[in-house]
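Let me begin by handing over the structure; questions about it come next.
Missing here: one protein chain of the complex. Every other protein chain is in place.
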Amino acid sequence: MSRAAQRDIQPRSGLAGLRERLGDEGFAFGLRIILILGIGVFLSASTQGQSFLSTANILNVLRQASLIFLLASGLTLVILAGGFDLSVASNLTLSACLAAGVMKATGSPLLGAAVALGCSTFAGLCNGMAVTLLRLPPFLATYGTLWILQGLAFHYMGGNEIFGFPPAFRLLGTGFVLGIPVPVYLMALVLALGTVVTRHLNIGQEIYAIGANPVAARLSGIPVRRRQLAVYTASGLMAGVAALVYLARVNSADSGIGEPLLLPAIAAILIGGTSLFGGVGSVLGTVAGSVILALVINGMNLLNVKSTWQPLVVGVVLLVAVLADLLSRGRRERIG
Amino acid sequence: MTSTVTTAERSAAGKDPAPLLELREVCKSFPGVRALDGVSMQIHAHEVHMLLGENGAGKSSLIKVLYGAYAADSGEIWCDGRRVHISAPAAARALGIAVIFQEFSLVPYLDIAQNIYLGREPRHRIAGLVDRRRMHAAAREVLGSLELDYDTRTLAVDLGVAQQQMVEIAKALSQDARIVVMDEPTASISDREAEALFRVIRRLREAGVAIVYISHRMKEVFDLGDRITVLRDGRRVASLRAGEATPEALIGMMVGRPVGAVYERQRFPVPGELALEVRGLATDTGVKGVDLNVRAGEIVGLSGLVGAGRTEVARAVFGADPIVAGEVRIFGEPVKGGPETVARRGVGLLPENRKQEGLALLRSVQDNLLSASLWKLFPRGWFKASAARTHAQTMIDALSIATPDARRRVRMLSGGSQQKTVLGKWLSAGCRLFIFDEPTRGIDVGAKAEVFALIEELVAKGAAVLLISSELAEIVHVCDRAYVMRDGSISGELARAELSEQKILWLAMHGAVSHAGAAA
Partner (left out) sequence: MNAPGAVTRRPRLLPSIVPITAVLAIAAALAVPGFTSGPNLSNVGQQAAMLLMLSMPMTLVIMSEGLDLSAGALLSLCGVVLAKVLVAGAGLPLALLASMGIGLVLGLLNGVLVSVLTLPPFVVTLGTLGIAQGAALVVTDGNAVTGIGPQAASFYALAPLGVPVSLLIALATWGLTHVLLYHTRFGNSVFAIGGHRDALVLAGVRVHLYHIAIYALMGLVVGVTALLLTGRMNSGHPTVAIGMEFDAIAAVVLGGTAFERGDGRLYGTVFGVATIGIVRNALNLMGIESSMQVVSIGVLVIVVIFLDSSRKQKGRAA
């Protein structure tokens, strides 16, 4: 064997070697844990330890993270497969409003949930068809859906608010089990499901392959369009789930409920290490990203930063995360 | 031949001995391949300098260096007796170099005149607005010199291929360049348009312009050429006056290679069942009626020049491109559908562009090895990481893929190991018909031998192989028999005894084996 080939088979040393042994995702996750701890330390120090480290506050952060994560989980799959879905927040809005209306009218949380999930999944399916059958660029197709869903929500609500839902339903957002908020359990459940799909099912491997190189994936016999349809549908479904939990938490629905959630969801995914270009990232990473984002928002609240600054901060964080993604990728591509 | 006389007359009359442009020992390498290996070339005014060489000889790389699209690794370029650096297209333009590429670079929704003058549109003195009248008039004039009367307001998107090529030519001519480089300008145009082009070339030559002309057509080489340079494997083999050359000698220079540098096939199993049968295949991508077949145990070659349609045949067979007419039968069964369907019948395609189409560079060796066989290894859909790891490691060992770990990103592997990974992908899927498209491109000599040994092992075990290659020696030394393609259809089939580089090249360029010319 040539000397060059021999050099190839030595394991790498130093940081690169550590990265290889842990695997890409392990390494990325490790970085995020360090970041979380770092922010945590910073916040406990700046708020004199009291307010930040209190149990109530930590649980609050976790609950906030869960809400972001539930919405971002489906979107993570779509992005892993190399696509994008701008409509998740409007999807959430419409589902939440429909659920609210149905619950008010029939008194049945189950019926409300069924309608919400059915509608959100259908919206996801439509997105998927627009991308796979009509071959529209994903962001254009989902941008259109964003407005259509938003418009339908406005129309349905007629400018009103619906509030006051059955206590059984409210437990979904505000309840505690063994001292831990219910949404956190949901986050754990979705994380488990997501990990099973991405790591332990063939379809997960195929999703990563499609995201990494859709042409090579097709030429390897992977049914690319079918998988793309699946991930968009999943994104729709999760928007519906997030809608129900969010609705239960805030106990009221209006047509603007989902709008402030889009940028944080995208930011959480990117901070979590999932690349916008597809093929790189994990559901676990999105959990980490959601926690980091929740910490940042929590920190701003504790430090009495005016709430009007929040969209600005999230916007900057988003751009920084995109830049970091680009740099780590080491090359340039166009998507969309 | 009249042109030779004229050329001789001209050289006798004492042309300018100092070259207009000179390359000295120019080198350019890419990972795994030396595209240009110390090439020197002198381009003189008043001359048409023909550049010959088979696929991969380095002609395109040479042009790209001349034009500033590539930067040479080493060597010098001299112009007008001064050393120059051509770092970008703008620099080449400034030196008076114009290039007509083979791939068109027209802007679809701009008209002919705007395309010709893109970036240097004539402007009114006031406000810097484009002077359309002057631009269109100038465009009409340039087209007129090519004996064309196109409406210059026609949008590029509405032009046919031949017309686009003529506009590309007009674009280069309008630059009033001193050196015009033409990369197979007649490839897509009719004879009549070609004749008009030749008249222009002769006028340019009279006027003192230097023309570098790449061609695969012997007739053109001898009709137009004053001087001929032959490249092979990135090196200049010869530079001679047209009068001193013959077609046979030129082909000999293009292909001649020291014996023993290529893999020698050991065993030739008896061909078995019909693995692939193609009848009357035609596609939108340029395949115009192809018949071929491959049997189990055979390595069948598919040769031809770049653009002959070989990759397009492979893609159509694999289901990657839609079939307009004809039939494909795999192991006796007709097949219709995309790659998902065809792959499950036991067919595997190793694409020409392995980094863009055969591998997911960001993913690990293991991930890539399994990407085509998930359905086979884990039929119920449950992906078991440990089983995957074991399988990947087995494949890595069996193919001697040089990586310390199955989890290394495939981007970091050498060309040879990357190619083995693509092969491993299909072996894992239990493939029985392999279509290799340029399998040894960008791979060093040692790895090439390994790849061929693997291919030979495949057919020894009963697989069928269709081997597309531009390296004539490979076809001759490795294949049982070979088809040669030209312009979208098969121009000939050569049995084992008839296989020779000269015959292949002749079929590729001319379309019929001429016994007078081709020395076996």
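So that you can tell them apart, the chains are marked A and B in the order they are listed, and the count of residues begins at 1 in each.
Following the convention adopted for this analysis, a residue touches a chain if its C-beta (ideal position, glycine included) is under 8 Å from a C-beta of that chain, and two chains touch if they have at least 3 such contacts.
Quick caveat, the model's predicted, so the values are computed rather than measured.
> Mind giving the shown chains that are in contact with the missing chain?
Across the whole assembly, the hidden chain touches A, B.
> One chain isn't shown here. Among B:Gln42, B:Ser61 or B:Gln163, which residue touches it?
B:Gln163
> Would you indicate which residue among A:Ile39, A:Ile58, A:Ile148 or A:Met300 is in contact with the undisplayed chain?
In the full complex, the listed residue that touches the missing chain is A:Ile148.
> In the complete assembly, which of B:Tyr70, B:Tyr150 or B:Tyr263 touches the absent chain?
B:Tyr150
> Among A:Phe122, A:Phe139 or A:Tyr185, which residue is in touch with the absent chain?
Of the listed residues, the one touching the omitted chain is A:Phe139.
> Please pick, from A:Ala253, A:Ile266, A:Val280 or A:Ala294, the residue that touches the omitted chain in the full complex.
Of the candidates A:Ala253, A:Ile266, A:Val280 or A:Ala294, A:Ile266 is in touch with the missing chain.
> Pick out the residues on chain B that sit against the missing chain.
Residues of chain B in contact with the hidden chain: 67, 69, 88-90, 93, 101, 105-111, 114-115, 118-121, 123, 128-130, 132, 148-151, 153-155, 157-160, 162-163, 190.
> Go through chain A and note every residue touching the omitted chain.
84, 86, 137, 139-140, 143-144, 147-148, 150-155, 158-159, 255, 263, 266, 276, 306, 308-316, 318-319, 322-323, 326, 332-336
FYI, only the chains that are shown with their structure count from here on.
> State, to the nearest whole Å, the distance from the C-alpha centre of chain A to the C-alpha centre of chain B.
45
> What part of chain A is in contact with chain B in the complex they form?
The touching residues are 1-2, 4-5, 8-11, 20, 23, 199-206, 208-209, 212-213, 215-223, 279-280.
> In the complex of these two chains, what residues of chain B are touching chain A?
That would be residues 318, 320, 338-340, 342-344, 349, 351, 356-363, 367, 370-372, 374-375, 378, 381-385, 402-405, 407-408, 412-414, 417, 425, 429, 444, 446 of chain B.
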